[in-house]
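Right, subunit A next:
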Amino acid sequence: MPEPFRVILFIIFVMAFAGLNAAYLVWCERKGAGHIQRRIGPKEVGPFGLLQPIADGIKLMTKQLFLPKGADPLLFMAAPLMVMVPAIMSFMVIPFSETFVAREVNIGLLMIFAFASVNVLGLLLGGWGSGNKYAVIAAARCVSQNIAYEIPMLVTTITMVMVTNTMNLNEIVRAQAGWFFHWHIFRLDISLLMPVAFLIFFVCSLAETNRAPFDMAEAESELIAGAYTEYPGMGFGVFFMGEYANIVIGCALSVILFLGGWQSPIPFHPVGFLGVIWGLFWFLTKLYALIFTVIWIRWTYPRTQFYELLNLSWKVLIPISLFNLILTALQIKIFPWL
Partner candidate 1 sequence: MLLAKIKEALNSLYEDIQEVPEAPAAAEAEVAAAETAPETETAPAPEAQAEEGEPAAGEGEAETEEAEEPAAPPGLKETDYKAKGYHLDVDLPPEKVVAAAEILNRENFFIEAITGVDWIDDQQLEVVYDFNHFDELCRVVIRSRLDRSNPEIPTISHIYQGANWHERETHDFFGITFTGHPNLEPLLLPEDADFHPLLKDFKA
Partner candidate 2 sequence: MNGLFQQDVNQETFILNLGPQHPATHGVLRVKLEMDGEYIVDAEPVLGYIHRMHEKMGENRTWAQFLPNCGRMDYLSALSYNHGYVAAVERAAGIEVPERAEYLRVITVELNRISSHLLWFGAFVLDLGGFTPLLYAFDDREQILDLLESVTGSRLTYCYFRFGGVYNDIDDSFITGTREFIKRLRKRMPMYDALVTKNIILIKRLKDIGPISKDMARRYGATGPVARGSGIDFDVRKHEPYSVYSEFDFDIPVYEEGDSMARYMVRMDEIEQSMRIIEQALDKLPEGEIQPKKAVKLVKPEKGDYYHAVEAARGSFGVRIVSDGTNSAYRLKLRSPTYSNLSLFGEASRGMLLPDALALMGSLDLVIPEIDR
C-alpha cells in the first residue's frame, strides 16, 4: 500500500476509533455504573440502550452554542479542540497490533507525552476563558495537579525506557514477547518494584486524565462542572470526547509499557493477517479491562481532597518512583546479563 494512502486510512480509522470510543465508553460507563449501583442504566433507546450515545450526540449538537458574557471568545472556542486534537494525534503512534500502527515513530513515547501536556493547557484556557469563578478555580487546580502527577509518571516512564532501551512503542512491546510472565509488570528480575511502578503509572494516568478519585477539575459537588461549567452543547461534547480519548491513551500506554501490549499471554503468534487480528484482540482485551477498572474505581470511591492529592504525589509517588529508578539502574548495572 502506498504510504500516503495508508496514513490517510489510518487517520480516518483513528478518528472513528476515538469518536466511537468516546460515545460507547459513555454508554459503558452509564451501564457499568448502573449495574454497580443495582439499577439497569440506559435501556430505552435501542436494544440495551445501545443507541443512547447517538441520541445524546444529537441532543448536544442541536443545542445553541452560547458564548457567556465576559468570556474570551477565542480561548473559549479553542479550548475544547486543544483537548481533543492532541488526544487524536497520540493515537497515531499507538501499536494496536504488530503491524497495525499508523506510524512507527522511534520517539513515540516522547510524542505522546508532549501531546498529553497540551491537554492541560486546553483545560486551563477553557477555564480561564469562560470567565467563571468556578471554572478558574478548576483550571488552577488542574494545572497544579498535572504538574504534580507528570513527574512520577515521567520518572516511571524513564525507568521503562532504561529497561527497554527504546522509545519506540512497538519495540517496547516486542521486548515483552513470550509467556505472560515476560510482561514488564512481572519482571521482578529487572526491578523488584515493577508492580509498584505499574501502580504508580496507572494512578498517575488516572490523575492526568482527571478521573475519579482525582477529578478535581470537574468535582461536580464542589465546582458544579469545573472547567466545563460554562460550556454548552458540543463545546462540552468535545471536551467530553477528549476526556475519554485521553483515558484510552492513558490505559493504552499502561498496557504497552507494562502489560505486554498486543502480546498474548502464551508464546503463540500466528503470522499474516491472522496475526494482526490476534494482536488486536489481546491489545483491546487488556485495554478495555483497564478502562473498566477506571470506571469501576470512579463508581466506588469518593473524591480525594486536593491537598491529599498533591501530598500523595509529592510525598509518596515521586520518592517511590525515584527509588525505583535508582533500583532499576543498579539492577541493570549489576546483573547486565538479565
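As a selection rule, all candidates are chains of the complex that A comes from, given by their letters.
In this section, a residue touches a chain if its C-beta (ideal position, glycine included) is under 8 Å from a C-beta of that chain, and two chains touch if they have at least 3 such contacts; residues count from 1.
All values derive from a computational prediction rather than experimental measurement.
Candidate 2 is the one, among 1 or 2, that touches subunit A in this complex. Residues 33, 36-39, 133-134, 137, 140-141, 212-213, 215, 219-222, 224, 298-308 of subunit A touch candidate 2 in their complex.
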